[in-house]
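With one protein chain removed, the remaining protein chains of the complex are shown where they sit.
Now for chain A:
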Amino acid sequence: MTTHAATAQPSYLVDTGKRKGLLAWLTTTDHKRIGVLYLYSMISFFLIAMGVGFVMRLVQLTTFQKLITAQTYNALFTLHGVIMIFLFVIPGLPAVFGNFFLPILIGAKDVAFPRLNLASWYFFMAGAILAVLSLFTGGGAPDTGWSFYAPFSLKTGTNVSLAVFAAFILGFSSMLTGINFITTIHRLRAPGMKWFRMPLMCWALYSTSWIQLLATPIVAITLVLVILERFFGIGIFDPAKGGDPLLYQHLFWIYSHPAVYIMILPAMGAITEIIPTFSKRTIFGYKAIAFSSMAIAGVGSLVWAHHMFTSGMSNLATMLFSLLTMIVAVPSAIKVFNWVGTLYKGSIDFQPPLLFALTFIFLFAIGGLTGVMQGALAINVHIHDTYFIVGHFHYVMFGGTGMGFFAALLYWFPKMFGRMYSKKAIYVSWFPMFIGFNMLYFGMLILGMMGMPRRYYVHLPQFHTMHVVATVGSWLLVLGLLIYFGTLLYAIFKGEKAEDNPWGGVTLEWTIASPPIQENFETIPTITHGPYEFEQESK
């Protein structure tokens, strides 16, 4: 399958070792193969959770006669949340594109700890399998929602312990990947690849890795405490024994709020790669973007209690967290301005990755602004735990991270697989996806404003019309997603051979073969200029 005539060395997709086929993939330490392993596993999980979401929307199509029981509905939204959060959006971009492209972008042959990298994938899969097992064993599928709030998570008879343990293992995988990336960026940059010559995806991954490192252990210990509480009754979250359920919420969100920046930062990084390539212009405000990534990582670690404004905190605490929440919007907005500034007066080459990148900006802006609304205390009390929050986080998590993931996949697909997909089919997939997305989640924003609480199995008649709109939107969205994934799957096997540099990009990955050779570079390049200098390349 060598597609590159000038290269004597085989591509990373060819087995050259002792082991062949699946076994060669399962024992690989090549960062590119590990990235692809993550890609396949994550998209499978995404499709499962998408199916679950689809069923939940079907349930809301009627006001009373239901397809499933209320308990099943509780299990479904827990399952949807756990899979999407822990198996797709948190690890999504770093594990797939970070693994595949971080070493290439900085001119390295692999990550710093290749075997640890493979171990991380196995931890990931072990966690995923345990999460699935928790559905069918013990007291049945967990019904707590993905946040496992105490005291309910301590009292429910469902199989919370195993699900929580699965999340613990997944956290371990995430941490090890973070350690690997930080060490890689510190130690393996090619000669001349100074910090401010790195492509901005690397800065995004670097800040993400620090959050993974500093926040994940907190949720790990919190989840361990839930397990200990359930088995031994240690009493830390149990008011009857002097404990405090609010402590659980604090510990949980100390991780889980920074985790949303683990989700969004790499997506922003990918968008920052895509925009200059299709504007044929250097990025506007390189350092502003690099530092805003670090600022988001820093300030984003100090806003967790805005999830708890109605949980019973002091007024002073709520005001402080409200202020910090507003502040974190600033570095995010800096990035949006920089992207738009890059597009301005660029020579735009309109291709599918750019379409999805612009979709990302549009949807993320709505998600970000609704987030600022919720940071305001007075509004928060009104819309807390309503569909508004569900709509908001789908705009940022799906419209942001999800679309960022899809854009990154379209951008790097020809490099990863050496094949090009049908651009026309991707455009076709975009229309139902975009229209359905906004019907579904803007519908949720409206429902939340009207007062529809989240996680309810039934709804009152006055909410019915919007629920129908949202459900029809979900059909369009699923249709678009199926066309999208179908197109790419077809292209992996039957797509046309891709050129080495189909988009005219200037970062290092476009200087090597598609698909890359096993060692990435025939000779390690020496870097003499910044990452987005189109003027130099076009001479």
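Following the convention adopted for this analysis, a contact is a pair of C-beta atoms (placed from the backbone, for glycine too) under 8 Å apart; a residue touches a chain by one contact, two chains touch by 3 or more; residues count from 1.
The rule we apply is simple: contacts and distances are computed from a predicted model.
The hidden chain: which UniProt name fits, "NAD(P)/FAD-dependent oxidoreductase", "Peptide/nickel transport system permease protein", "Cytochrome oxidase subunit III" or "Pyruvate dehydrogenase complex E1 component subunit beta"?
Cross-referencing UniProt, the chain left out corresponds to "Cytochrome oxidase subunit III".
Just to verify: which one of A:228, A:329 or A:472 makes contact with the chain not shown?
Spelled out, the listed residue whose C-beta touches the missing chain is A:228.
One chain is left out of this view; which of A:93, A:190, A:218 or A:334 touches it in the full complex?
A:218
Touching the left-out chain: which of A:282, A:422, A:501 or A:518?
Among A:282, A:422, A:501 or A:518, only A:518 touches the chain that is not shown.
Give the residue, chosen from A:247, A:326 or A:377, that touches the chain omitted from the document.
Of the listed residues, the one touching the omitted chain is A:247.
Touching the hidden chain in the full complex, which residues of chain A are there? Just list them.
17, 28-30, 109-110, 112-114, 116, 175, 178-180, 182-183, 186-188, 213-218, 220-222, 224-225, 228, 232-236, 240-244, 247, 250-251, 254, 518
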